[in-house]
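Note that one protein chain is taken out, while the other chains of the complex remain in position.
Entry: chain A
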Amino acid sequence: MTPATATRRRLWDRFRFARQGLSDRLPRLPSVAYLFISPFFVLFGLFLLFPILYTVYLSFFEYQGVSFDSLLWIDLGPILIDVPRVAELEFVGLGNYARILNDGLFWDAMYNTTYILAIQVPIMIGLALALALALNASFVRFKGVFRTAIALPVSANIVAYSTIFLLLFNEFGLINSLLVALGLEEIQWFRSAFWARNTIIAAVTWRWTGYNMIILLAGLQNIPQQLYEAAEIDGASRWQKFRYVTVPQLKPVLLFVVVLSTIGTFKLFAEPYVITGGGPSNATITIVQYIYKEAFDSWNLGYASALTVVFVTIVSAISIVQVRIGGED
């Protein structure tokens, strides 16, 4: 051992002793661990738990206006602590929920959202699966290029791409110009309920297909090759391999994609908000858009909260059903 190494070792030992001494002097409480993870719980409580509980609370009230009363104030001369009460609320019990039952616009929004969901999600997932299978096949070239190109729309800003769709499909947009150039009739995309809804579907599908494809592709690549080899030895055809190997193996990933897309479509807001504004005659207004309208156009904060609670309940119920069905073998 050279002197230099010895010195280094001595220094290192002293450091270790010092560190150990410090840790002996620190309080040994289980609470210290909680102290370290508390920032998460504080933030979670403040920004997630509290808003959720407050929404449920608000749903039993009618918003009357701003309150300038204080919940608590402490005047210590130079220091004044004042916790303002934000809103003037009137308790209405289940009144807001009862109102939902007879609210035509809520049911319109429900219908629109369900319609978009029922058409859009199957189309999108079918498309994503087909693309994933194609891009997973051994004979396709330039896979990287295709994958990137198809997955790229998901990085587009939601309002920006909605605006592009608005420009494409408006009365004098590119699509109508093309139709006319081909000798066809112009279509009033935003003037008929049917076309307006399908324009929204097209926009959403364009943006999210690539995203779902990437997830499915990852799932496909996780399927062990031995299964296919074994199937081949048993003389399985291409279709049989797909039906009896790929699909069962991919099931958890497919389920994940379906549940995610369902929730995503239920939450649809920006596209109809920008492209059709909910029109014509409320034919494309979605539930979230309706909640927004109630809360921030009409200031019915209590009613909007009740709508939110109902909405979350419906989405949760559907997701649970999907997981149950998907989970059975």
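The rule is simple: a residue touches a chain if its C-beta (ideal position, glycine included) is under 8 Å from a C-beta of that chain, and two chains touch if they have at least 3 such contacts; residues count from 1.
To be clear about the criterion, contacts and distances are computed from a predicted model.
Per UniProt, the protein behind the absent chain is "Extracellular solute-binding protein"; the candidates were "Allophanate hydrolase, subunit 2", "CRISPR-associated endoribonuclease Cas2", "2-oxoglutarate synthase subunit KorA" or "Extracellular solute-binding protein".
Of the listed residues A:P153, A:G264 or A:G277, the one in contact with the hidden chain in the full complex is A:G277.
The residue from A:D13, A:E171, A:E186 or A:D234 that touches the chain not shown here is A:E171. Only one of A:L43, A:V66 or A:A218 touches the absent chain when the whole complex is considered: A:V66. Residues 27-29, 31, 64-77, 82, 84, 86-88, 102-105, 170-172, 188, 190-192, 277, 279-282, 293, 296-299 are the ones on chain A that touch the missing chain.
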